[in-house]
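Okay, structure first, notes after.
Here the complex is missing one protein chain, while the rest keep their positions.
Chain nomenclature is as follows: A and B, assigned in order of appearance, with residue numbering initiated at 1 for each chain independently.
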Amino acid sequence: MLEIKGVSVKRGALVALKDISLSIELGKTVAVVGESGAGKSTLIAAILGLIALSGGKITWAGGPVRGIRPALVMQEPRAAFNPDLSLRQSVSEPLKAQKLPVDTKRLAKLCAGLELAPDLLDRKPGQVSIGQAQRVGILRALITTPPLILFDEPLSALDAVTQKRTAQLIADLQRQKGFAALIVTHDLGYACAFSDEIAVLRAGSVEETSTPTAFVNAPETDYGRKLRDAAVSLGALERAS
Amino acid sequence: MIQTMLSLVLRAVVVLVGSALVTFVLLWNAPGDPAMAIAMARFNAVVPAEVVDQVRAEAGLDAGFWPAFKAWIGPLLVGDFGRSSVTGREVWPDLVTAVGYTYPLAFLALFWGLAIALPLAILAASRPGSVLDRVCVAMASTGAAMPAFWLGLLLILLFAVKLAWLPAMGARTASHIVLPALTLALGVAASLTRIIRSGILEARDQNFLPALQRRGVANSAIERDHVAPHAAIPVVTVFGLELAFLLEGLVMVEVIFGRPGLGGFLVNAIDARDFPKVQAVVLLTAIVFVAINFAVDIFYKLLDPRMEDRDA
Partner (left out) sequence: MRSIGILCAVFVSLALLGPVFAPYDPTAINIPNRLSPPSAQWPLGTDALGRDILSRLLHGASWSLGLAFVVSLIGCVIGTFVGLVAALGGKTTDWALMRATDTFLSFPELVAAVVIAGILGAGTGTLIFALCATSWMRYARVARGIGLSLKSRGYVIQAKLVGLSPIAIARWHYLPALLPSLTVVWTGMLARAILGISALGFLGFGVQPPMPEWGTMLLDARIHMRSTPLQMVWPGLAVAISVLAINLCGDVLRDRISADER
């Protein structure tokens, strides 16, 4: 469904992305891993059409990606909400933009699925914990049931316990709703445990793609091996195996 | 660096052309037939239609906006400000005479203003929050709220009418400059005092100063090397604004004191609808303004190349 074909992005003289090709089917999760500065955030911005491509093509079922209104879950959960508005106002913004009514029953059900107390939405972003804010961020992404959701380091601002719970929630929700997910993360353990395919990004190009099991057992490239070994020595891959 | 300079120059040029365009749009939209106005002003009587038409053709007024703009700006580009539409005399010499009265006044006001503001600000900043500080700040706030023309009238009332110490109207003798300069200087001092005071306070707040003190660097040396230069930055930054303030004050003050400077020149020209004179003053102020702001920008960039544009 999501087709990324030979995409390049230049920022001034710098080449941020170089000939990237990836695809994601409905119901599948692709994790893009790499160090900071590898171009992960640029890739997200490119898919969302926030920056211009200098080459290649990104499509959803042959059409423009913006047409299906993909949702984005951000790295800094609190900054993703207007500090002056209640979370309820922010969450209903996607509906308002499409002139759709708020379905209270569905909202309550989504809240329950995300372990959010119903009255939590009446608070402002500064009045909830970061973990709660991130789950509200996922709630906002789900509210219009988009076929594609992008996650930009969805766990990195959370503490260890909340990380695990949130990762599980995302995986469960995806099983229920069947959207395509692209998760950008530097956390190899998370990527291996919760994705169908792993793409290793290095200095703007895809070093290798494989299934998590294949990657954990035998990375194809030296860089992939380095990444895996670093993760193993930190004990981060226990969850995956 | 060269690139920044070039972009600053480009900006200055664009702004100058823009201000010329704005001026012309204004003149173009002046009510009534400008040709008739010029002709009536020049011949001071009811004028026959063919004379008006001749004037219209001379001034390039019948060819539409852009040709008229071109005809208008051409001579200006080579420094020809044209002739007065009332007297027929060349504008430039009269303008130079007027500026000759204005710039000593401006410099004296600026100098006196600084001479008043600097000690007041240092005094106020020596003990922030004290009674002395509050009195200084209150005086500055009051001064900033006083319209320059009213202050001028009050000074005339006191020093010229009641006490008869100083002359008020005209510019015949050297003492004629005292009251207008004082009026402007008080206004300049009011705003400068606050800026210098907060500049000094901010400069004393720099986090490395206690370390210097502990190492035994003399307080006087700290003040000279670290506080004074830092406090000067905001003063330079607002210099452009200060000059605007001064120019506005100059117009009013020169009118009140009947000085034949730029302000009187401008107001008389507007009253007589003498557009060549008006546009000369307007363009001259715009040039001075752009030049000052250009200098401030460059000074700013030199001071700290990392600093963002002032308008950001």
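We take it that contacts are C-beta pairs under 8 Å (C-beta built on N, C-alpha and C of every residue); 3 or more make two chains touch, one makes a residue touch a chain.
All of these numbers come straight from a predicted model, not from anything done at the bench.
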Of A:96, A:109 or A:225, the one touching the omitted chain in the full complex: A:96
Candidate in contact with the missing chain, chosen from B:106, B:209 or B:278: B:278
Contact footprint on chain A, counting only the chain that is left out: 48, 50, 69-72, 74, 76, 79-82, 84-85, 90, 93-94, 96-98, 140, 144
Sites on chain B contacted by the missing partner chain, in the whole complex: 11, 14-16, 18-19, 21-22, 26-27, 29-31, 141-142, 144-150, 153-154, 156-157, 161, 244-245, 247-248, 251-252, 255, 266-267, 270-271, 273, 275, 278, 281-282, 285-286, 289-290, 293, 311-312
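Going forward, only the chains that are shown with their structure count from here on.
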Distance between the centres, which are taken as Cα means, of chain B and chain A, whole angstrom: 57
